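Of the protein chains in this complex, one is absent; all others appear in place.
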Amino acid sequence: MSQLQPTIELAPVLPPARRARVRVPGWLLMLLRNPKSRAGLVVLGFMVIVALIAPLISVSDPTAFSLVDARQAPSWHHLFGTTDQGSDIFSQVVMGARRSLMLGAASGALATLIAATLGILAAYSGGIVDDAINFLTNVFLVIPTIPLLVVASSYLTSRDMKSMILFLALTLWAFEARILRGQALSLRNRDFVLAAKVAGESTWRIVFGELVPNMISRIAAGFVLVFYISLLVDAGLEFLGLGDTTHVSWGMTLYWAQTNSAVLQGEWWPFLFPGLALVLTVLGLTLILAGIDEVSNPRLRDEVRVRRRLLRGLVLPLRRAA
Amino acid sequence: MTPILEVRALSKQFRSGGVLHPSRLHAVDDVSFALTPGRITALAGESGSGKSTVAKLILRLLESTGGELVFDGRDVTRQRRRRGMLEYRSQVQMIFQDPFGSLNPAKTVRHHLARPLRVHGIAGRRDVGVRVEALLEVVGLVPARKFADAYPHELSGGQRQRVAIARALAVNPKVVIADEPISMLDVSIRAGILNLMRDLKELGIAFLYVTHDLASARYVADDILVMYAGQIVEQGPVDEVLASPLHPYTRLLIASVPDGERTLEPIEIRKGTAAAAVDPPPGCRFVDRCPLAIDVCGRETPELVETEPDRIARCHVTAPRQREDQLHAQPAA
Partner (left out) sequence: MTLTLDVRPDVVEAGASPVVALQDLVVDYVSRLRTTRAVDGVSLSIGAGEIVGLAGESGCGKSTLGNAVMQVLRPPARISSGRVLFDGKDVAGHSRSELRRYRWRNVSMVFQSAMNSLNPVMRVGDQFVDMMRAHERVSKKDALVRAGELLELVGIDRRRLRAYPHQLSGGMRQRVVIGMALALRPELVIMDEPTTALDVVVQREILQQVRELQAELGFAVLFITHDLSLLLEIAHRIAIMYAGEIVEEAPAASLRTDARHPYTVGLLGSFPPLHGPIERLTGIPGAPPDLSAPPSGCRFHPRCQYCTGEDVALHARQVGERPKLQVVSPGHRVACHRETP
């Protein structure tokens, strides 16, 4: 078949060969370069490290009672103070980080997996498959998350993390599925998908091999979104008293603080620190989300740059005047 | 030579309008032609003529609502089984219009060429690399190794289109359908792609060149089919059709092409809405815009008539029924 002479000698118009010294994934580099996601990654990274070393820096049993140390304000001995039962809040917060992060990541991953598979399949297959999946999605969309969890938790015997993860994933996948279906629909009629079909690729290979790689940023954003929603929902449920009282988590610490009227007693530390941990984690995730947005939409990048320059133009004269 | 692909009375109707006012769009109506190995057939028409739909029907990306598709003697119109489809897909390939859109931005050139080789079992894991580079050389992308590792956004439009052509050739197809392969390329790059297509004829492939550009059709193709509102209105060897067109629409097309040298006499073009292929009434679909229209044109749909050997047109005025009878009535010498 190579009997033909090349018709035109073309000088390849390629950039110089990429120097692959350290194999840092491209997406990580992009996120690190963007200031918003860089900040988010730092914050989240900090929380992850804290969670990882938690057993090393906390007391052996964060829920241990010690009436002697009860209701103590933050001090060198108890960095975040103690609860009304004498438990060390610092330990509770750092150990609680483990649960929260694992829960968020797991439910995010599961929800995203379901949403991506169903949403993209629906978009690509069309017809009956699409209708069936849409129906399923609508059913799950209508279910209100928190009331369902409230009702379910009263029926569930075990409120362990696995059930929470499952419940959160099942209630949160539908929203993402709808969005991913929309994006896949717009990609479906692009020529490269048709070309894959013409080349004889099977449906599954097209969904995972052609569509998913082009939707990574949206899927990643969905994952981060479910992550922090799970965090908040879980903490919220525990705060309402529906969590497992033996757990060590931010929500439970807040719950105990609430039931023991800590605020009325002027004790701000049982609220502040777990609340701060929660806020910080969610902030980190939100910043990463904003960064993903900016990185995937080049137009946003330029506008942000212009805005920053304008801002600098405003701030500098003010500084000089001051 | 015997044709490798025959399209017989192919039709495609789309239903639209909803429950209260249902209407049918006759996107493709009674289209018949044949593709022969080693020949390039141009399918010319404007947007809405149905030419892209014909391409998709041949590729089985759409299901026809009437007619037959016969490939290598076998009827493949209703073929649904995976193995049968896979075999068909390995023989009939397509080159798309948008050189960037037809390549997956997240995958290398190597991936694009290797996949068809693997899917159709043409190359095992060991020789895929060699095959990929051989293909790149055929389409003129040298040095092959550098191009194989590139991503689509690193290539120019013309280079991407060559990759698309290489991908189509990977499976040694018998039929290649090129849907406006050069319309999105820069003018100076088009020549290279057109020349490549001409050269690939020697491989014995049957090409269908779908286009709205008559000049490139003339350069590249042997035969031409002109479509209007879903129907074929003229058919024949490309030079003859363009030199002495029969159908008024073909004349209109030729006269509209921007041409530095105006050698044809000016003809009168009457303006009117394009005859909708939506629930078309009986009669010629070009009647509202035709300067030659006579009474019967509004009442009776003209048939395709062969006025001279290989010259077919659908027009009551320029290709009336009697001419065909005369043609066939001539006694053999």
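Per-chain numbering from 1; labels A and B assigned in written order.
Throughout what follows, a contact is a pair of C-beta atoms (placed from the backbone, for glycine too) under 8 Å apart; a residue touches a chain by one contact, two chains touch by 3 or more.
Treat the numbers as computed from the prediction; the structure is a model and nothing was measured.
Contact with the undisplayed chain is limited, among B:Gly73, B:Pro258 or B:Pro309, to B:Pro258. In the complete complex, the residue from B:Ser90, B:Ser216, B:Gln231 or B:Thr307 that touches the missing chain is B:Ser216. For the chain missing from the display, the contacting residue among B:Lys12, B:Arg89, B:His120 or B:Arg190 is B:Arg190, taking the whole complex into account. Panel shows subunit B; residues 46-47, 156-159, 186-192, 194-195, 212-216, 218-220, 242-243, 252-264, 266-271, 273-274 of it touch the chain omitted from the view.
Please note the rule applied: only the chains that are shown with their structure count from here on.
For this pair, subunit A with subunit B, the centres built from the Cα atoms lie 49 Å apart. By the touch criterion stated above, subunit A contacts subunit B in their complex at residues 1-4, 6-10, 12-15, 190-192, 194-201, 210, 213-214, 216. Considering their complex, residues 59, 61, 85-86, 89-90, 93-94, 96-98, 101-107, 115-116, 119-120, 134, 137-143, 146-147, 150, 154-156, 159, 164, 167, 169, 171-172, 192, 195-196, 199-200, 202-203 of subunit B touch subunit A.
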